[in-house]
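The structure follows.
Removed from the display is one protein chain of the complex; every other protein chain stays in position.
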Amino acid sequence: MPEMKYDDYLVKSRMPLFWCSGCGNGIVLGAILRAFAKLQLDRHNTVVVTGIGCWGKADDYINTNTFHGTHGRALGFATGIKLANPELKVIALMGDGDGATIGGNHLIHAARRNVDITAIVVNNFNYGMTGGQYSGTTLEETYTTTSQFGHIESAFDLCRLVEAAGAPYVARSHVLNVIQLEGFITEAIRKKGFSFVEALSPCPTHYGRHNGMKTAPKMMQWIKENAITLKEAEKKPQAEWENKFVIGKFTDKESVDYSTRYEAVMALAEASVSKGVSEREG
Amino acid sequence: MNRISVNTAWCKGCGICAAFCPVKVFTQERDGTPVPEYQERCTGCKLCVLRCPDFAIQLEVSGDEPK
Amino acid sequence: MKDRWEIILSGVGGQGLILGGSILGEAATVYGDAKATLTSSYGVETRGTFTKSDIIISKREIYFPEVMKADVVLALAQAAYDRYAGKLDPDCLLVFDSGTVTAAQNVQASQYGHPFNRLALELGNPAIANIIAIGTIVGLTQAVAREAFYQALEARFSEKPKAAELNRRAFDKGLELAGKKE
Partner (left out) sequence: MNPNNSIRFIQGNEAIAEGAFAAGARFYAGYPITPSSEIAEISSRRLPQLGGLYIQMEDEIGSIAAVIGASASGKKSYTATSGPGFSLMQENLGVAVMAEIPCVIIDIQRSGPSTGLATKPAQADVMQSRWGTHGDHGIIVLSPSSVQECFDLTITAFNFSEKYRTPVILLADEIVGHMKEKMIIRKPGTYDVTDRKQPACDPADYKPFQADADGIAPLAAYGSRFIVRLTGSTHDETGFPNSKPENADKFIRHYTDKIENNKDDIVMTKEYKLEDAEFAVITFGCSTRSALEAMDLARGEGIRVGVLQLVTIWPFADSQVRALCSRMKAIIVPEMNLGQIIREVCRVNDSGIPVIGVNKVNSEAITPFEIMEQIREVSKCRK
């Protein structure tokens, strides 16, 4: 395979990107494509699976194999794709509404099951495509088109959630920290097992506009000012960081992935055939 | 000197490059389109390239192979 | 010899009636040249409540798989007996566990009561009452050939020779009972 540069994975014929001015999706897309190039992923052996939402359109710009499914279900499709052919690199791209709200149950079970998939969630704190309604990561007391008197629900800490569900790799960064983000994505794809990267990202058009941050730089600045590194947070009392965006690598551990475990099931099953174990009936 | 070029067909004028350039290379036109007015300041850090959400900035660092 | 038998196996969940019906069906179809269907109705819970299986064995094609007019009813529990005893025709055989069921007086069907559960215990395993009872039904009806039933038992317990032997003895016991009316 000739060496792949990052833009060899980009579908240039569909440019410019359809996302709004200042949307952070393109920054995450760039980080992903550079990670692909760093890892020299074979396009034929890579499947990018997307859900529905602004970020769910990312596959339009990636020239690997793709699967564009339904809202919240990307990990379901990705699970089947991966398990049916464990040789494939499977990357699921989901937004916060998609991957963590309607798809929240699939997310925790995929993490628990430890299927070798990389999930990259772009969290822009609201449903962008449908006009800026609140999602499972919308911050309390902020405004969206459906929380016009201030949001009364608390937001998911997705990394803590996925970590608790058992994923062996969990990290969070934001798009201003694009170099760190790219590093996390690269590590996550390399990781055998379920890996999860959350990218905090601006949506100036909706979330920003309703919360006094009409431009992307303003919203990125706000994310940056409210961010704290995991290392710093660990040194401070919880009260000082619990309302901040904790940035860093939460988990990076070894854990045998589903396909590897299933090989053991197949070996036992095959042995049961040769031994002629009779079928159990009730 | 490093050479910055902006693909105006892809750029949407969001201003991220201008706002976060550590050495303030860019000014912006009224519609937001960035202009690398102070190119001589450019240190070649490429953060503008990496942070551009529209793949619209090209940077040739002098001495580097064109990318 | 009748060429169609409609048999109801009834009792409570856990008595192995579906298993017994399955072996009977296997004897009829896999090891005999008859047709058979087996349908069961049971509650959501697996054990303890009323259950029944309908098994139809016929030389002809069987369409509707539920018993329309019972030729044989097996009742291994009082609840099962009470449900059917009063409704059966005189030409129906009502086989019941005389150890656990109190028989009624005004029953038109021919009754065959045997203490299947007690006999099973005597043979060494309470779980084989079903097979003893089915042995009795086979003895009374000849609905399947006894050889075919042996083969079905053997196939089902091919990995467990002890269980095969026990079930065979249970079946023989049932056949033997078919000769006597208690």
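Note that the chains take the letters A, B and C in the order they are written out, and that residue 1 is the start of every chain.
Everything that follows uses one rule, which is that a residue touches a chain if its C-beta (ideal position, glycine included) is under 8 Å from a C-beta of that chain, and two chains touch if they have at least 3 such contacts.
The shown structure was predicted, so the numbers you read here are calculated from the model rather than taken from an experiment.
The missing chain, though absent from the view, touches A, C when the full complex is examined. Of the candidate positions C:52, C:114 or C:156, contact with the unshown chain belongs to C:156. Considering the full assembly, A:66 is the residue among A:66, A:130 or A:260 that touches the omitted chain.
Interface note for the absent chain: among C:6, C:26, C:71 or C:97, the touching residue is C:26. Checked against the hidden chain, the listed residues A:43, A:190, A:209 or A:224 yield one contact partner: A:43.
Of the residues in subunit C, those that touch the hidden partner chain are 21-22, 25-26, 28-30, 35-40, 42-44, 61-66, 68, 155-156, 158. Listed here are the subunit A residues that touch the chain not shown: 11, 14, 43-45, 47, 49, 59-60, 63-70, 73, 75-85, 87-88, 105-106, 109, 262, 265-266, 268-270, 272-273, 278-279.
The criterion applied here is as follows: only the chains that are shown with their structure count from here on.
The distance from the centre of subunit B to the centre of subunit C, each centre being the mean of the chain's C-alpha atoms, comes to 86 Å.
Subunit A and subunit B, compared by their mean Cα positions, are separated by 28 Å. Multi-chain contact residues, meaning those touching two or more other chains, do not occur anywhere in subunit C. Taken residue by residue, subunit A touches two or more other chains at no position, since every residue touches fewer.
On subunit A, the positions that touch subunit B within their shared complex are 5, 7, 10, 15-17, 19-27, 30-31, 175-176, 178-179, 182, 204, 215-217, 220-221. Against subunit A, in their complex, subunit B makes its touches with residues 9-16, 18-20, 32, 47, 50-56, 67.
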